[in-house]
Structures are given as C-alpha cells and as structure tokens.
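One protein chain omitted, others in place.
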Amino acid sequence: MNANHFNILSNKIVFLMLTILPVGGGFVYAFLYSIGTIGILNNGFTLSHWVNVLTDTSFWFSLGYSFYIAIVSVSISILLALTIVLFWKKSLVSNNSIVSYLLYIPLCFPAIVVALFSFQVWSKSGLISRIVSHLGILTEITSFPDLTNDTYGFSILYSCILMITPFFAILFSNLYKQEQIDHLKNIAMSLGATKTQALFKIVLPVILKKAKITISLFIVFVMSSYEIPLLLGRQNPQMISVLAIQKLQRFNLNDIPQAYAIACLYMIFIGLILYFLFFSKSSTQLSVSPLKRNFDD
Amino acid sequence: MTNQLLDIQNLSKAFEDEHILTQTSFFLQESKTLSILGKSGSGKTTLLKIIAGLEKQDNGTILLENNDITTLSAHKRNIVYLYQDALLFPHLNVFENIAFGLKLRKINAQEVKNRVTKMLYDLELQKHIHKMPTQLSGGQRQRVSFGRALIIQPKILLLDEPFGALDVDTRKQMQRLCKETLKQYKITTLFVTHDLKEALIMGDQIGKMQSGVLKTFKNKEEFLNDPSTGIKEEIEFWKNIHANEE
C-alpha cells in the first residue's frame, strides 16, 4: 500500500468514525435497550415496549404534531420570504443594502433566545398582554388568551417562523440571481405572459423547484427541534424530541425503553426521508445542492 | 532522422469492462508536433493523462529519452497537459501565473522576470501583465496558460483540444501563434483535436484515434488518402459544390 492509498483510507476511516459510528452505535444501543436486552430493568427479550409505543396514541400524536408544526411554519416562512424577496429584490441584489443586512440579523439568534423572546412577548404576562391591558381592552391578566404553551403551538410556530424566514429569504434571493429570474421573466412576458402569469408560471415554480430539497430538509429540522417546544410547548401533545427526552428522564424507569424505541423509530424515519430525497429518480441531480450556494458567487 | 523522444509501447487501459485504450504504441520525434484526430470518447484524453502521469495505465511502457518513466509521478516527468479550460490559478495575476513553474524550480527573481517578460512579448500579452484571470478574454487566458507551460521548457507538451472553446477568428489566431511559438521554443508536442483542418495545420505528423486504437500515418499523403478520415469526402464536397447546386 502506498502513501496515497494510506491517506485515502485513513480519511475514510475518520469519516466513518465520526458519522456512522455514532449514529450506528447509538441506534444499536437504543434498539437493544428497547427490546429489553440491556438496561437497568432488563428482564430479557421483549417486544412489549415497541408494542406500547406503537399502540399508544402519544407517539403518533407527537409525530403528527411535529409534522403539523413543521409544515405550517415552513409554509408561512416560504410565503413571507418570497414576499420579502420579490418586494425588495432590487435592494437584495446589491449585497450591501440595508435590507440585505437586516435579513442576516435574525440568524444571530439561537433557538433558545428566540424561545425566550417569544415567551416575553406572547405569554399572559408578556409584552402584548401588557400593551392590550394599557389600551383598556383587557381587565384581568387571566383573560388574555393562551398563546404560549397552548394547544395549537402558536408561539412555537411564531418562533420557528422567526428563525426560518431569513434563511429562506437569503436562499431565494440567491436563487433569484443565480437562475437569472429577471431574464426568464422578460422572456415569458415577451412571449405574451402578463405579470401575474409570469409570477405564477415562471418565477415561483423556478425558485421553489430549485429550493425543493432545502425546504424538505427544513421540514425535518423543524420536526426535530427541541429548545423551542421545550420552553413554549405543553405536556400534550409534545414534539418528538421533547417526548423522547422526557420519557428518558422521568422517574418511571419503565419509560426508558420506550424512549429508546421512539429514538429508533425516529432514526428510521429520518433515514427513509433522506433516502427518498437522495435516491429517488427526480432528485439525484440535486442531492448536494442545498449547500451549493456558499462560495460560488 | 530526428531522435525519438517519447516511445509509447502497448499502452492499455480499461474502466470496469470498457476498454478505453487498446495496445497503443507510437513514438514522438524531438521538436515535432504529432496531431491526433479523434472524436470525444475515443480515448484521447485518457492517453494524454496517462502520458502526463495523471492516470495509471493497466499495461504498457512509457519511455522518455530511453528512460522508463512508466511509474514516475507527474511532477517529476516534466510533461505538461493542457486542455480547453485554461485553468489559470485564480489567485495569481498573469505574471505570477506564467512564473509559477519557474518559481517552483527556485530560479532567481531577476531571471524569472526576464524570462516571463520575454514570454509575454512572444505571446503578445505585454499589456496584460498585472491583470487577474477574470479580466482576460478567452483567447488571452489560453495564451497565458500556454506560456505558463512553455516557460518551464517541458520535454513534452500535451494539448487536448486547446482551442475548442474559442470562436473561429481567435482560434485561427491561436493556431498561428501556437505553431510559431512551439517552433521557436523547440517543444515536442502531442496535439489532440477533432477538427480535420486543425490537425493538418498543427501537425508535422498525423495520427487518428478510434475506439481506443491509435493509427499513425507515415506522412500527410497517406493521411489524405485514408478513407476512414473522411478527408476524401470533404474534398469532393467542396469541389462539387456548384455541381451539386445545379
């Protein structure tokens, strides 16, 4: 084996040790725990924990709730981001305008800070409630609606939208430049399209198609989010990361194998989504595109 | 009879089941240019990359000045491979790009300056000495790339469709300039193209590559008379252009 082969091999080993080893090792441990082979209360092989998780509504509710939060917040963010980009596209094209700087500011907020901010704004004793009270609309603090820790996840959605919109706006404005949307729009209009037709038949489809993979990844990111629902969510329904961790940290030791079964299911779920994104016929070309915009402009 | 500088013996290469090169043998004479005519996918790029040491052959031997260089690594061969993308180092200006190889050889600064200046003059690039690659036109970039290779006086220059991306006029200009400079610097060249006329203009000797097999012709006559080159048809077409119309 020559030096070059050794170099390639050692780099691939490092790669496997830092990616597949932790994920694989974690999965094996979680799986063995969930079938009762290892763990504090292990009584030998059993499928009961899996049966419990799969038949109990809380897991399915949690998955559905996570999906609901992800779809709603990503959709609203896309609409907002498109509006910002199309409204201010001229300012955004020049990379040093105020708008383009402003867009980057929210990216400096970690999830936990956004959650804290949302709570200070929307909770019963929050800023909005105080303002409404000053205006005389509200007489008692308790009559302010539940906007944090509420069933519909209002403040969770608000926080997620606050975090994602700038990402999408930046992505879309980059795509707008990269795909020469203005030229395409002009061609469409010279072929007889009205402004609205050009928007709905050219501008939006081109941008959204190019951003498809990134949007899908963001749905998964939001589904996995932890800090925001931890602070702003309620006991039931919980988002998936919160559910798994709470089951793990409860005093009832019987919940631990269930937590690991949930972790396994979630890993499989993510794997399937990625597999679909990566290897389905229509998306092979796009497989590494989400990160492509970094440095080539 | 001039010296045989490069002697290629029975070179073969396959990727998985596909034979890219089959038992290719030929030689290059010192200070001469061999044009190889070939379509894309004929194996010509692989052949050049193997000679440059950028890819490994499965079988065969490469002799340079009677020394076996078959396993020598690319940077020790002194054989430069260029293709239609000029691949100028984007972080260096024109002068620094051309000086790159000389600096690697630890030649003193004054000498580097003299030789680069002369090269810029020969390639009609004096005005662009401080420009960055992005400020140059396609033809200019190709000339810089060419100068960067010539200046280290490579034993062999391998040109893979070097003018493929240029427009017709620039291409003509470059063919002339290239031929003159190669003569002037006495560089042994292997010139690959799919353009019949370009192969004839550039080459002292001509070969044809088809499905991994290389055929070299003794002289231009033999090349012109070979039916597989399509030259006969071409000549007939132009001769009869009026007859066809009537």
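When the chains are written out, they are named A and B in that same order, and each has its own residue count from 1.
Note that in this section contacts are C-beta pairs under 8 Å (C-beta built on N, C-alpha and C of every residue); 3 or more make two chains touch, one makes a residue touch a chain.
Rule of thumb we're sticking to: contacts and distances are computed from a predicted model.
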item	value
Chain excluded from display, named as in UniProt, from "Multisubunit sodium/proton antiporter, MrpC subunit", "LysR family transcriptional regulator", "Insulinase family protein" or "ABC transmembrane type-1 domain-containing protein"	"ABC transmembrane type-1 domain-containing protein"
Chain not shown, its touching partners among those shown	A, B
Hidden-chain contact residue, picked from the options A:V72, A:M189, A:L204 or A:M267	A:M267
Residue among B:L63, B:I152, B:L177 or B:L200 touching the omitted chain	B:I152
Which residue of A:W60, A:Y104, A:Y152 or A:F200 touches the chain not shown here	A:Y104
Contacting the left-out chain in the complete assembly, out of A:N42, A:S133 or A:N186	A:S133
Interface with the unshown chain - residue positions in subunit A	7-8, 11-12, 14-16, 18-20, 22-23, 25-27, 29-30, 84, 87-88, 90-91, 95, 98-114, 116-117, 119-121, 125, 127, 129-131, 133-134, 138, 141, 160, 162-164, 167, 170-171, 174, 214, 217-218, 220-222, 224-227, 231, 240-241, 244-245, 248, 259-260, 263, 266-267, 270-271, 273-275, 278-279, 284, 287-288, 290-296
Hidden partner chain, residues of subunit B it touches	52-54, 73-83, 85, 87, 89-91, 100-101, 104-105, 148-149, 152, 154
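Everything that follows uses one rule, which is that only the chains that are shown with their structure count from here on.
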item	value
Rounded Å distance, subunit A centre to subunit B centre (Cα mean)	52
